[in-house]
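The complex appears here minus one protein chain, its other protein chains still in place.
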Amino acid sequence: MNYSGPVRTGRVGVGELTALLTIYTATDVFLSYPSRVAKESAESGWMIPLVSGVIVLAVFLIINACMKRFPDENILDVARQELTVFVSVPLGIIFMLLFFSQTALVMREFTETVITTVLPRTPSTVVALLFMAVVYYFAYKGIEGLSRLAMLLSAILGIGLLSLLIMPLTWFDVHLLQPFWGRGMLTTIFYGGTNTSMFLNVLLLSLLYPTVRNQRQFVRVGVISIGLTAVLMSLVLIVFIGVFPAAPTGQVPFPMYQLARLIYIGRFVQRLESVFVFLWTAAAVLKMGLGLWMTAYLYASTFKMPLYRPLLPAIALALYVVSFLPPDFPSVQLISANIFEPYGWTVSIALPVVIAVVLYLRSGRAQGNHSKRRIARAARAN
Amino acid sequence: MRRSRLFGYAIAVALLQVLITGCFDRSELEEQAFLVTLGIDQLDKSHVAVIGRVAVPSKLSGTAGGSGGSAGGSDFLSGAPVVSASGRSLHEALNMMNTGIERTINLSHLSAVMFSDRAAKAGLLPYLHTLVRYREFRRTLYVFVTKGSMSDVFLKDQPVLETSATRVIEDLHETSQRTGYATSVEMHQLLNGLEVPGGDPVVPILSYNKQVGRESKKSSGSVNHLDPHEISYVPGQVNRAGGNPVECIGTALFKSDHMVGVLSGEQTRYLQLLNGMIGRIVINMKSPVGNPNYVSVGVKYAEPIRVSVRLSKNPQIRVNQSFEAELLGDQTNATFASDKNRQILERALASEIKRNEVGLIQTVFKKYDAEPFHFFEYARNQFHTYNQMEKFNWRKQLANAQVQVTTSVSLRRLGMQLNPPVAE
Partner (left out) sequence: MDEQFMLTPEESHESSSDDKHSSTIRRSFGPKRLTLKRMRVYYGIRTTGDAKDDASGNTSVVLGSKEVKPISMAELHEREKNSGANGELAWNRRLPTAVQHDLAANRAIIDRIFYLPTNADIVKRDFEIGGEQTVHGMIVFVDGIADKTIINTAILEPLMLLSNLDRNQLQSELLTRVKNALLPGNQVMEFKTWKEATENILAGSTVLFLEGVNSILSVETKGWEHRTVSATQTESVVRGPHDGFTESFRANTGLVRSKLRSSELITEITQVGKLASTDVAIMYIKGVVNPKLVREVKKRLKALVVDYLPDSGLAEQFLEDDPIGVIPKFLSTERPDRVAYGLTEGQVAIFIGHSPFVLLAPVMFWSLLHTSEDAYLRWPYGTFIRAIRMLSLVIALLLPALYIAVTNYHPEMIPTDLMLAVAATRERVPFPVVTEVLVMEFSIELIREAGIRIPSVIGPTIGIVGALILGQAAVAAGIISPLLIIVVAVTALGSFTMPNYNLSFSVRLLRFGFIIAAATFGFYGIILGLMLLLMHMVTVKSFGVPMMAPIAPHRNSSPDVIRRGQVFQMETRPNAYFPLDKRRQKDFTRTWSPVVKDYKKDRKSLFKE
């Protein structure tokens, strides 16, 4: 038998995966995402995540409809079988690079955030090293651990985020959300489209398809995680724009941190930003853990390796090095804003849907072939 | 097995390294000097003076030898000594200041920043830029403008009750919200006032009252020190005796980041009523019925203020307010239990409020060309996009603005007694 089977991952529950994907995507909220979106679209910034969410949801449903024909296999495996390795290997490498570079970027951005906000005199290498150690452990534990932790933390993170959004409401001014259309309806929709780059849910889902324990509820995972992410991002932007008149100018580099600093509810409940460090550290560690794991998993999956764990040290080291390539924090943000956001969607959204549609059409033509394959798979399972 | 042990050693060594070289940001509490209030003054064009009040832990918290109730201000000053220094920038001045304080200065427990009127008139932006960037400053600091000598405000501050310098500031914020004689503005609001298109910030004024300052310790608080004919809402000239010589009344009016004028305590109340900073004020006015004497009425919003703005060459601003009132005290012999008298009083109150508000708006718009009311906020929804809004120059049309104020008051409660007690 040539086919070595998928990388062993363990299986995850529906709730867990939903929590993990939501946290993975919504963590951008703690970084410069709200600031960038507010700058792009001014007062209507809060619509952007919703627009992106709708687009992403549509894409997800399309992919889901196409991939229904291939139960138990992720998009890479199917591509390998239907379109040969000449398609699947480059595809896997592209996906892997996306996750790799995204994780490196987030890592740098996060390291800088920690330094600027809580540990100003600690060298960035030390902060990043500690961070890497935890992320490595997370990736080592794999998606099972990550998703469970996401489930466990989802309540805490949810409550934390909500209180972080509610407590600064003493400063909230509805008028700051007007004019309604911000920089114009078309601008809003345009940026809503490009910001789909932030939603890696679709790609993640099409890759993690076989790990879901209950595949019938797969659609639910996608819809809930995408919807929840969009709503959370939107809420954050509403509060952010309604509290900071300067939001549309993009002057606030760490929006959530600034929001936390604004909390002043009487003499005792104030200066709480250090408490909220918990939120973004926890979320960031989860996000990066999944990023590192995905990179290793994709690498192993692309080249048909049975295990991903031996790859982790090398990838982690590479991640650490690459994350320090940009010289300073503004350039990190520039990379985010000028490369990832405008072009990221081609990989995160467009590529999967194209592949899925191609696979769908091909397998539709060769339906008999497909059913033969299914029998073979059943035989293998036995 | 051997490999994993090797790995373990590697991790242990790495950890050890981190632990040994770690603690980069650690600093013990007793190694820091916490400033609780900071004053910024401009000496000349290129020099900044910084004056700060340091909290001395052992004296402030009253743990060590708190021989309670030892009267007076000298205690307050020794518990929170004042230091100052100058420099070309804020940070330089602060570093200079640190040469005279053994411990590292930490600003994270700052509760208020004060600007001298000199600095405020020259423009706050240079300082604000620094403050916003530095992580130890926060946007929840209270902001004040000091009238007259800044050193007076720092050195002659003698709180009546408080021993903690932070609490003094927080108390000022509480009381000014109750009386309305001063605004209570935090850094965030100040910055918002600057950043919001078509609006200007206001800042409360701290001033040194000479009349109180002159008093000797023995006769402090005596009625004899009061001026028999004067009632003054002007900062630094309030007719009172005893208490803290530093008083918080009045508002500094800004146009952009430049201070352009001072509003009295009375004007401040109507300003706050209009821009929504407070919801309740006490109005004293001659009673329209009964003996020619004064009534005091607590007035608060019955429903939120409604403002409609028509944008044109001569913008029209319609302010619609409806209040409910409670009779607090009256020195007349009139009975307000009757419908007729009540309506008369209501109308009189409405016109009193309206008169003051219109007067205030006219003065501010025409004389100072400032917009502390943020009326433009109510017009934002008339724009479709941000760019349109940015293009619109609200400030230019302020002078031509037509303001129409409609007020209605309904007297809902009369207090503990319906009619005045009858003197036989």
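Structural remarks
Order of writing sets the chain letters: A and B. Residues in each chain are counted from 1.
The rule is short, and it goes like this: a residue touches a chain if its C-beta (ideal position, glycine included) is under 8 Å from a C-beta of that chain, and two chains touch if they have at least 3 such contacts.
None of these values were measured; they are calculated from a predicted model.
In the complete complex, the residue from A:Asn74, A:Ser88, A:Thr122 or A:Ser234 that touches the missing chain is A:Thr122.
Contact with the chain not shown here comes from a single listed residue; of A:Trp46, A:Phe70, A:Phe99 or A:Phe138, that residue is A:Phe138. In the complete complex, the hidden chain is touched by one of A:His175, A:Arg271, A:Lys304 or A:Arg362, namely A:Arg271. Check B:Ala55, B:Met150, B:Val262 or B:Val299 against the missing chain and you find that the one touching it is B:Ala55.
Checked against the full complex, the candidates A:Leu91, A:Leu149 or A:Leu359 give a single residue touching the omitted chain, namely A:Leu149. Considering the complete assembly, subunit B touches the hidden chain via residues 18-19, 22-23, 25-30, 32, 34, 36, 55, 57-58, 60-61, 63-64, 106, 108-109, 111, 136, 164, 166-167.
Residues of subunit A that touch the chain left out of view are 12-13, 15-16, 114, 118-119, 122, 127, 130-131, 133-134, 137-138, 141, 144-145, 147-153, 267-268, 270-272, 274-275, 277-278, 281-282, 285.
One rule holds in what follows: only the chains that are shown with their structure count from here on.
Remark: subunit A and subunit B have CA centroids separated by 44 Å (rounded to whole angstrom).
For subunit B in complex with subunit A, the residues that touch the partner chain are 14, 18, 21-22, 24-25, 108, 135, 138-140, 167, 170, 186, 188, 191-192, 195-196, 377-378, 380-389. Listed in rising order, the residues of subunit A touching subunit B in the complex are 42-43, 116-123, 126, 129-130, 171, 173, 175-176, 178-184, 245-246, 248-249, 258, 261-264, 267, 270-271.
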